[in-house]
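Removed: one protein chain of the complex. Kept in place: all other protein chains.
Now for chain A:
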Amino acid sequence: MEEDYYMSGDSEEEEDYYSPDRDEESLDGLENDDTGAQWNPSKAFSSKVITKESLLAAQREDLRRVMDLLSVREHHARTLLIHYRWDVEKLIAVYVEKGKPCLFAAAGVTVVERLDPESSSTLMCIICMDDIPAEDVTKMDCGHSFCNHCWTEHFVIKIKEGQSKRIRCMAHKCNAICDEAIIRKLVSLRHPDLAEKFDRFLLESYIEDNKMVKWCPSVPHCGNAIRVENDEYCEVECSCGLQFCFSCLSETHSPCSCLMWELWTKKCRDESETVNWMTVHTKPCPKCHKPVEKNGGCNLVSCICGQPFCWLCGGATGRDHTWSHIANHSCGRYKEDTEKNAERAKRDLYRYMHYHNRYKAHTDSFKQESRLKETIKEKVSSLEARDSNLRDFSWVMNGLYRLFRSRRALSYSYPFAFYMFGDELFKDEMTNCKREIKQHLFEDQQQQLESNVEKLSKFLEEPFDEYTEEQVMQIRMQVLNLSVITDNLCKKMYECIENDLLGSLQFTIHPIAPYQSKGIEKAEELSVGWTQAPYNEKCQKAADQFKGRVI
């Protein structure tokens, strides 16, 4: 099966080659329908940028749906949505399955019939234990009344505690969430700054409590959030230009899974490898515990503190040493265990170094090549200045972007391989034999990609602005060819990883962001259909409505 896969990959590759003896005429046509070489951001946006301005609009869509569906007021819809983490589908599912009362009760929404207004002119507030004129008493949806002063104190404390999203009624064991319009009205009378904070909390809940929306991790923060539509395992580009993995918010790292990437960065940061080296090459002095390195010679070692010890077992000894014996010491037999541990540490270290060196080499190349962009632009403009038949030089930039894209994929494929075929994550997932087969399959693909990426890089670095028209055509051909090839190879490598490698795991799931041939998707700005004014107006209206009812 895997053999077949590889074979078919090979043959496709042959087909994709533009043989240099193809017609000159056909080349112009090719440029336009050649998806690999064209560098246009994808048209079907699956992610959106939410700015400070469009946050209200974004929330509003979901609020509307719930308000219409359940015919509830805005604050009830918000309470429900916060409870269900802004997952409208989930909310609807619960509604269909368990019905309205259950849905409402779980979220703390109480909609009661209006009771007759209290007849007496004063009421006793059980919080401050004072008699309060009826106009200074407010009744919540759940039917509990307290004086405005006590309500305000309660709200202020809860907002300061950061609980704006779920401020419950003051009555003991009452689970009802307070009406946001009342909170806003009462708090703003005495603490306008806190009322603002409250509003901000409610707004930002749409980002904080929502699985499909996340703040852009840019530093300093650009103020934007990104909403994805379908899959949270994807890589996006914010309108501020930062590209990141939506799932773990670190730099884009496919085809590494988020867990692999986390482990890898930690490993690179840690000094654990240094520690490993020390285990292999040094022993702690039995007296001062400093690590001592043996610089050749016999097994009687002495530390700078003066303590002599036996290199084989690490035990303290006397100073005299003969060919058969160390004074005051005999560590007896060769200890297999310690020797084995040292061997393993050594092997692990070399393995890590192998993968790390290659990962590093490709990221370094990537950095070098990023600088290429400027020189290439110069080359293109000097070519354009020439009076020749060649007019379209988009292939240069497209080739360069292809190089960037595949170089990244290539560099991240090394940490992937380190974990995929190592003991740390998938020790029990496959037999050694199977692992070996898979590793060969993967490494073959990786190798092919690597050699083509290097070729592409070589051609792009050539001083083609000094070449003759004929030679430029040659380069162009090569760049176009190699662009298609590397794109296909990347695609295949991702497929192999997703299907044959990660897909076959039984105990764990390692989702990765899919390969996007056209590069990391730029999130689209969310269109703002309405502004802040109607929202505030509405709040005001709700508050007025309330005032009319209660007092």
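Note that a contact is a pair of C-beta atoms (placed from the backbone, for glycine too) under 8 Å apart; a residue touches a chain by one contact, two chains touch by 3 or more; residues count from 1.
Everything below uses one rule, namely that contacts and distances are computed from a predicted model.
Taken from the listed names "Mitochondrial inner membrane protease subunit 2", "Alpha-1,3-glucosyltransferase", "RNA polymerase II transcription factor B subunit 2" or "E2 ubiquitin-conjugating enzyme", the protein name that UniProt assigns to the chain not shown is "E2 ubiquitin-conjugating enzyme". Interface note: of A:Leu123, A:Cys150, A:Leu312 or A:Ile326, the residue touching the hidden chain in the full complex is A:Cys150. Within the whole complex, the absent chain has one touching residue among A:Leu69, A:Ala93, A:Cys128 or A:Ala327, and that is A:Cys128. Of the listed positions A:Ala171, A:Cys222 or A:Met397, the one in contact with the omitted chain in the full complex is A:Ala171.
Within the entire complex, the positions of chain A that touch the omitted partner chain are 126-130, 150, 153-154, 157, 170-174.
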